[in-house]
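Pasting a structure below so you can have a look.
With one protein chain withheld, the remaining protein chains of the complex are depicted in position.
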Amino acid sequence: MYATRPEARPATVEVFVDGVAVRVPAGASAAAAVLLAGSAAIRETAVTGAPRLPYCMMGVCFDCLAEVDGAANVQACMVPVVAGMRISRQAGARDALMPEAGR
Amino acid sequence: MSAPEPFQAIVVGGGLVGSAIAWGLAREGLRCVLLDEGDIAFRASRGNFGLVWAQSKGQGAPHYQRWTRYSANAWPELAQELAAAVGADVGLHQPGGVHLCLSDKEMADRSDRMAQMAREAGNSLPFHYRMIEAAELREMLPALGPSVVGASFTPYDGHVDPLRLLHALHRAFTSAGGVYVPNAKVERSNAAPHDFRVFAAGRVFEAPRVVLAAGLGNAALAPEFGLSAPVRPQQGQVLVTERVAPIFTMPTTSVRQTMQGSLLLGDSVAEVGYDISQKPAVMAEIAKRAVLSFPFIARLNIVRAWSALRIMPKDGVAIYDQSERFPGAYTANCHSGVTLAGAHARLLAPMIAAGQLDGMMDSFSARRFDVRDAA
Partner (left out) sequence: MSFDLAVIGAGPAGMAAAVEARALGLAVLVVDEQPAPGGQVFRSVEAAHGDAVLGAEYSAGLGLVESFRRSGATYRPGTTLWHLDPDSGEMSLTPGGPAVARRVLLATGAQERPVPILGWTLPGVMGMGAAQIMLKTAGAVPSGQVVLAGQGPLLWLLAAQLKRAGAAPALILETTPKGRLAAAFRAGGWFSGRGLLLKGLGLLRETRGLPVVRAVTGLRAEGEGRVQRVVWDGGSADCDTLLLHEGVVPATHIPLALGLEHAWDVRQQCWRPVVDVHGASSHDRVAVAGDGAGIGGWQAAVASGQLAALDAAHRLGRLTAEGLAQRAAPVRRMQAEALALRPFLDALYAPSAAVLAPPDDQVLVCRCEEVTAGQVRAAARLGAQGPNQAKTFLRSGMGACQGRMCGATVARIIAESRGVTPETVAPLRPRAPYKPLTVAQLAGL
């Protein structure tokens, strides 16, 4: 659970986390958006289906793998948000044959 | 130096070949020690593609084709006995396999090759294959790319998890009373007929049998036992994608889906000596071919890649020998340690335990090189 501090960094960018609109400050990563949205998980592991949220936020742990704008297993802490970005939970192993949205 | 430790067999090399033979010997009831290097070594057993593959082995060498087929046949029993011994699931899946052809020329060459294999097989163990045209192939494999013109198919092929296999062989060997000694690179040895001493890890091991299965290390070890093992390193690079939900029902020679869900993309061939550096240009070629075969692969993430050394006998065909000068000393050298694990554990090991290589093994002797070199 995280909260923004609008007095320091106004939340100006609207993104969608699991379909729900969230406003986050410019410069935040997609992983930060998921934390700010209060999601229960950003991914479920491919091994046991365990829920995870970002752990390191600096590109080391890969626990922030999510679907970003239709691309699967994106390291969400390394991707800055842009308006309209769609971030959704990576549920286990990806479906390789599913065509990517917008591509 | 500590006192000699007596065993009934010493196996040198804890890779797939040595471990399969050691497990086979232990199962035959021999008290056996397996000497291995440490955490870092040239290990084809850690870097291979995991195919149990008969369809392209032994072209021009019918005995090798036969041996490979025997091994493919023995594989289900090996998998079962490893499951029974230590509860291991090595992920054997033998639904047959295909080699994809990306041009008419590739298709024609492949067809010739398969025909030759069938001719050389003769009638005792016939070689059944099919050349499959693109339309039919598309029913068998999803999302095949437009560049694929067809494939060869044989029903003998399959794949395993080679790392689970190695682990399972080690566990089975140990549970059968075998002694595994890591960090035990052979320092020196004494050889006499049916009487061998091997010095390693500050210890001395003594046995009437010694099996050299040290991969590329065999080239240097073999002469000490009156044997010869002309093998060279041949580099191969492999790419691994993230896990994806199951899509492939059978392996191909260049793309297969592991039991964990990753796709393995491979594998390249380069004669560069003892060099395991990765080359982006080679990696790109592997990636391109995979995408031509299955365009959806372009979207997947590569999470790992590696470069490893195959153990390549001079003429590509396996070498098995018992020393004439020092009977009781054997070598086993081959490229396809996964495919041949069935034969090594279930056919070769019993011969070594009995003290005599079967007559059908004569053609595998390294003496073939002397004859040829003399001619």
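Order as written gives the chain letters A and B; numbering starts at 1 within each chain.
One rule holds in what follows: contacts are C-beta pairs under 8 Å (C-beta built on N, C-alpha and C of every residue); 3 or more make two chains touch, one makes a residue touch a chain.
The structure presented is a predicted model; accordingly, all values stated were derived computationally and were not measured.
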Visible contact partners (per top-of-document touch definition) of the missing chain: A, B
Residue touching the undisplayed chain, where the options are B:P6, B:G38 or B:G60: B:G38
Contacts of chain B with the absent chain, listed as residue ranges: 36, 38-40, 45-46, 163, 166-167, 170-171, 174, 180-183, 239, 241-242, 260, 265, 277-280, 283-284, 287-288, 290-291, 297-307
Contact set of chain A toward the excluded chain (per top definition): 1-5, 8-9, 24-29, 32, 35-36, 40-41, 45, 47-48, 50-63, 65, 73, 75, 77-78, 80
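Operating definition for what follows: only the chains that are shown with their structure count from here on.
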Inter-chain centre distance, chain A versus chain B - centres from mean C-alpha coordinates, in Å: 43
Contact footprint of chain B on chain A as seen in their complex: 46, 71-73, 92-97, 100
Chain A partner contacts - residues on chain B that touch it in the complex: 142-143, 242-245, 247, 261, 263, 296-297, 299-301
